[in-house]
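Here the complex is missing one protein chain, while the rest keep their positions.
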Amino acid sequence: MDNLIIDRLVKKYDKHTALNDVSLEITPGMYGLLGPNGAGKTTLMRVLTTLLPATEGEIRLGSVSWKQADDVRRITGYLPQKFALYKHIRVEEVLDHVAVLKGVGDRRREIETILEQVNLTEHRKKKMGQLSGGMVRRVGIAQALLGDPRLVVVDEPTAGLDPEERIRFRRLLRSLGRDKIVLISTHIVEDIEATCDRAAILHKGRLVEQGSIDRLGGLATGKVWVLTVPQQDFYEVAEAYDVIASHRLGDRYRLRILADTPPPGAVCAAPTLEDGYLYAMRRDAS
Amino acid sequence: MLALGLAMVGIQFFSRMGTDDPGLALHATAFIVAGGIFVSLVAGLALIRREQADAAEEVFGVLPAGPSSKAGGKVLALLTMVAAFLALSLWAVFALFAWREVPGVFYGRATAYLLLYWAVPFVIAGLIGMAVGIWVKSRLVYLLFAAIWVLIGPFNLSLMEQAMVTFAVDLTAPLAWLNLGQTDPNAPYDPVYGLPMEIRRWVQKGVWLLVAVCLLLLALKRRGAVLLVPLVLAIPLLVLYNQESQVVNTRYEADSVQRNDWLYYRDHGQPAFAADDSYRITAYDIDLRTHRLLQADVTMEVVPERAVREIVFTLYHQLRVRDVKVQGKAAAFEQREDQVRVTFAETVAEGQVQNVRVSYAGISSPAFFANEQAVLLPAYFPWYPQEGSRQAMTLRGADLIRNGPDELYGQAPEREVSYSLRYDGPQPMYTNLTGSGKAPNGLTVTAGPLTERMVGGTRVVLPDSFYRGAAQVPGFLRDQAAYRSEIERDLGLPEREAASQVFFLSVPRETVSDPDLEWHLGDHSIVSVTQMFNHGGLFADRYLIASSALNEAVRTPEYLAQSGEMRMLFQRAYLYGYGTRNGWYRANDRPPLKIVAEDDLRVKNKEGSENTRKLISYLDQHMHDRAEMQAFFRAWLAEMNGGTPVDWPRMLGLLEKK
């Protein structure tokens, strides 16, 4: 399977640059895109799905160039952050319609397969408006998978889902990564950690970091400290240091702190992806 | 949408202001009202569904008083949008007014008008849109909007007209009630009545506003006291709405200017009581009030000319007499048609002055209105009890002729009557009464958007919307006097002095054929004008002025009984001669008489065309022979006043006698 090559991608809207010289090489499997709101994740999603044209740069997936939008649409599937179409149409009819638009050959069989894959077979006769949030997202993934795309782009996959639905959805996404490039864009770090092997961090349209999950987490090596403080000192310490997480333990707080130098009494901790992400953001901001 | 709307406002006013008719510029904005109502319905829907679109409605649903606060905020947003549109529109209107030098009074009127016909309907529509948007979740909401738009828009009457005819049902009242916009988008602006902003229209909008608020509260599932408040407030407004009041309608409503009197006098052509010349009235004391309708208490000094037991006087039928007192005691009376018969307690001797007090109230004629907005009560219209027994108007074919008191046809005042007037109504008010308190041919009262000025020694009362036309009034008066004088001399009519007061009022035309511009009433005259006189050269149109002076000079019941064709022929023939003598026509001009001949030829009326050519030929031959012309036209006029119809052979016989 080919890699997705994004080479010096730029996207400008009048005077605002949404993507600034972004270059990535994405191998088949699960790939995460992390970044705060306004980082350019959705813009990148839309450029990849040909909803927006790039201002500069190149994108290729094997022999398919993004200069030929029609070819790209044949090999991509897309699930945007908001997907609430066709509320009064049944699930199977929606998927059939998408299959028609995608030019799928044996529509019936493919829809059956995908409904099974996303675990919606018993809900196929329901109208879209009758489904829960998680089910709607699953229908979204199903329509993205129709036509067996090589590249699946999912924007904010678990937004609005309850914990159980979130776990289920992550499992589903993981299963897709076997033979496709699945690119998920989110600001929920746990989603990336749970599903992806590699990720990139975007900030203000620029690529800040990229690499394996371990490597990205490792950015914060030696910068993460754990400190336990009494309850009455909590606020004072929180104001003095960059506390990225806190847990209450009886009458004490265990704080996770991001700092170049250790706070007095703090113990160095192994960094997680979230720590690495936050560290990269702080560093880029400064 | 805002930009588009303002563009329409600009185009509309820019195109209309070119004719110096600010009233029509405002009144012809029915299409903006229609569009604005639909846009407001959609805006209301968009406002109420905003949280749905953002999936945030549940967030506000759990806040204390969240939904009602949100709803209140949306209503404020709606009000803000409407206020912003109104403000920007007014800015555009004022800028155009300033450019065309429209008088300052129109700025306030424009503001009130746009408030009544734009702002309030848009708010009402927006509230309805919000309520419907809550109730109806599906896409059918737009079809509902289309139906609502048809019902409450300014063309609901046009669209339902055929249905009314087909099913023989009169829905004008409920449709008028539903209509939030202009009742008659195509009506010209009446310079005396002004913009239609009667109390009843404001009350209608007020009730609608409360109904819309109720609908919204119901949609928000509010009950109890909150819902009762608008319902309770609506009750006094409904009572106010249903009170008798005059609203001048201009379409095909039964009480409209076109139909009200036409229908009545079609079926009531004759007075109920025989002519009564047994008395004369020497003095009037009139207490006139015109708030929403005409109310009056009139005390007359009645002098019997012989012994009488009962007298009949003329009063417009819609003014219903409540009571009559003679010498302070209640007297029997009967009111039928346009007459009131009063029976004295006992026979009254000749010369025994009786104090007769009549109290009455009602809706005046739509052509001669009297309400809180304007008053137009000319002396020849029996708005107060007048001597004799006559119908106020007579229908002849398509013409609705006003029957003035007999003295008018005599063209000379016989005697002067004293008047004392107390008035409570719109201001400023003008009458023909001067310091002497006497008038020879009745009392004219007019009030509303008028102004007065002195032109030479003549007092002129004219609409304040004649800010350009007023400059042409001196020339008009001069020409009119000159033409009248020559006409009277040519036709051997008694010469009258020009009136010392001239009222330019929007009196409707009586006939379709005669240029009935003027009524000469001795001490004052009334000139019929439209707003078009403010722009262009109507005041300087010598043909119009001369033909009107001619028509006024020869007007008698016998003359009016002649066919419209013969009356027009007489006028055109006289003015052909007059105009040619005075150099009105250039070489290639086609005077109206020649156009008649050509038109007859075109429609293959050979005989008519030939006859007209004979007449033209005669006139061409003799028009410089003043004596000949005078003799001819005097003979013709005598025929017209002879009491029998004059046709072509009789008229041509006059040529042959020459």
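Which chain is which? They are A and B, in the order written, and residues in each are numbered from 1.
In this section, contacts are C-beta pairs under 8 Å (C-beta built on N, C-alpha and C of every residue); 3 or more make two chains touch, one makes a residue touch a chain.
Everything that follows uses one rule, which is that contacts and distances are computed from a predicted model.
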Report the protein name recorded by UniProt for the chain absent from the figure; options are "ABC transporter permease", "ABC-type glutathione transport system ATPase component", "Protein-methionine-sulfoxide reductase catalytic subunit MsrP" or "NADH-quinone oxidoreductase subunit K".
"ABC transporter permease"
So which of A:Ile5, A:Leu85 or A:Ala269 would be touching the chain we can't see?
A:Leu85
Absent-chain contact - pick from B:Phe97, B:Trp149, B:Trp519 or B:Phe633
B:Trp149
Which of A:Glu58, A:Asp71 or A:Asp284 contacts the chain that the document leaves out
A:Asp71
Looking at the whole complex, which of B:Met1, B:Ala98, B:Val232 or B:Val353 touches the chain that is not displayed?
B:Met1
What chain A residues would touch the chain not displayed?
46, 49-53, 70-71, 73-74, 76-80, 82-86, 88-89, 93, 96-98, 100-103, 140, 143-144, 147
Where the missing chain touches chain B, by residue:
1, 4, 8, 11-12, 15, 28, 30-32, 34-35, 38-39, 42, 45-46, 138-140, 142-143, 145-146, 149, 153-155, 159, 162-163, 166, 185
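We adopt the following convention: only the chains that are shown with their structure count from here on.
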Rounded to the nearest Å, the gap between Cα centres of chain A and chain B is 74
